[in-house]
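With one protein chain removed, the remaining protein chains of the complex are shown where they sit.
So, chain A:
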Amino acid sequence: MYWKELMHQCNEIGIGSLGIVVIISAFMGAVSALQTAYQLVSPVIPMSTVAQIVRDTVILEFAPTLVCIVLAGVVGSKIASELGNMRVSEQIDALEIMGINTKAYLVLPKILAAVIVIPLLVVVSAALGIYGGQLASTTAGILSPQQYETGLLQYFQPYNVFFALVKAYTFAFLISSIPAYYGYHVEGGALEIGRASTKAVVVSCVSILGADYVLAALLLH
């Protein structure tokens, strides 16, 4: 196992994607709080339910799925183009000739790093989404911070966190392995690298949506 390369990839994928994850998570929580409050017009439903709905939608869907779709674009295209460029410029051949197992050196650390780091990003995203919801709803005067906290603790099911993590691990594997496959097997030149990168992102996104449905059908009964 190439530990140094694994650490490098953890840094590239984790720290490299942190900025975009922070931005989309905070806005996604904020917008979902405002839109839920807008739709919740019944006088019999307490406004603290807004926090409960934000919490569950963020944990169950927004944090794992939306963030992973964005990461499929950011991380997936990077993996596919990096490996594609290495293939086209004979850098992979150079490693092979040195007697290095290129799949173990180039592909495996990327997949492992994604599987380690992406679930952590999803956890960060969920926390930020919930906080973004609180910030938006209190700023807009929809809820007080106390009401939001009360709503957050209502009917909380820890299983939802488990479900979100199962999704995060599954999507992390898809986000890294599909682009690695397309990048590693590029043939041709710059044009083919671009095509492989685009194809990798499209296939990753569709696979995430498919896996999302399958996991929901299997685990949410």
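The criterion applied here is as follows: a contact is a pair of C-beta atoms (placed from the backbone, for glycine too) under 8 Å apart; a residue touches a chain by one contact, two chains touch by 3 or more; residues count from 1.
Heads up, the rule we're going with is that contacts and distances are computed from a predicted model.
Participant: Pick from "Cytochrome c553", "Hydrogenase-4 component F", "ABC transporter ATP-binding protein" or "NADH-quinone oxidoreductase subunit K" the UniProt protein name of the chain that isn't shown here.
Facilitator: Hidden chain, UniProt protein name: "ABC transporter ATP-binding protein".
Participant: From the list A:44, A:98 or A:218, pick the residue that touches the absent chain.
Facilitator: Considering the complete complex, A:98 is the one touching the chain left out.
Participant: Residues of chain A in contact with the chain that isn't shown?
Facilitator: Within chain A, the residues touching the omitted chain are 85, 89-91, 93-94, 96-100.
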